[in-house]
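These notes are about the structure you will find just below.
What you see is the complex with one protein chain gone and the rest in place.
Right after this comes chain A.
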């Protein structure tokens, strides 16, 4: 019994050391963001000899951080909202309609996941350019197109657990289809909506290539601004690292508050 306990203890120490190793890139980023350019050069591993906070001020201003944070939030929240609303409606309609047609439609949505972004990128930009839609609205619509397949698939799967008699009871009470969906079905889909929301937030928040092709500088999101910012400071790591730290803070704050939901949501999405 004693050796068992010791084995567990050793395993836990090993796990914690591994976790520290996992965190070390963040440690290196943060400590060096507080250093002067010379300090980074002379001692990259240790703590700073003096804590320089001006790096952050300069990076914050150059990143136009308030604005890019707002742009990122605006685009992510709206896109994910639209994806959740329209994909759940579609998942509901496809699950309640047992015909060959709806089976075929579901298959088309799933098959579309096989198309890599680069395969549609050039015509997409060209077509939306002709329609004068290379802006935030166009981008949000594109996220609906790219995000709906997986989301519909997840909602469709979740619908099998919701009894049809609930719909029928509401219809007898005089509700129309939209009311049935919104007041009866949608609230029951809440757990899967959390999963769909989390999976799409992670991807859209971090997306770089699509916004870089669509958005102008004034509506740049954090990744886009980060890329431009980095180009200016490739040889000034103290500023570049301060910028990276600032860009990561919102994600870490979000993770801190919702880690349980995030991990459960991702695991839910992976099993389906």
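The definition used in the following text is that a residue touches a chain if its C-beta (ideal position, glycine included) is under 8 Å from a C-beta of that chain, and two chains touch if they have at least 3 such contacts; residues count from 1.
In this text, contacts and distances are computed from a predicted model.
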Not-shown chain resolves in UniProt (candidates "Chemotaxis protein CheW", "Cytochrome P450", "ABC transporter permease" or "Dihydroxyacetone kinase subunit L") to "ABC transporter permease"
Have a look at A:59, A:80 or A:124 and name the one touching the chain we're not showing. A:124
Contacting the left-out chain: of A:49, A:66 or A:97, that is A:97
Could I get the residues of chain A that touch the absent chain, sorted low to high? 8, 11-12, 14-16, 18-19, 22-23, 25-26, 28-29, 32, 40, 44-45, 82, 86-87, 89-90, 92-94, 96-97, 99, 101-102, 105, 108-109, 112, 114-127, 141-142, 144-146, 148-149, 152, 176-178, 181, 202, 205-209, 213, 223, 226-227, 230, 237, 240-241, 244, 247-248, 251-252, 254-255, 259, 262-263, 266-267, 270-271
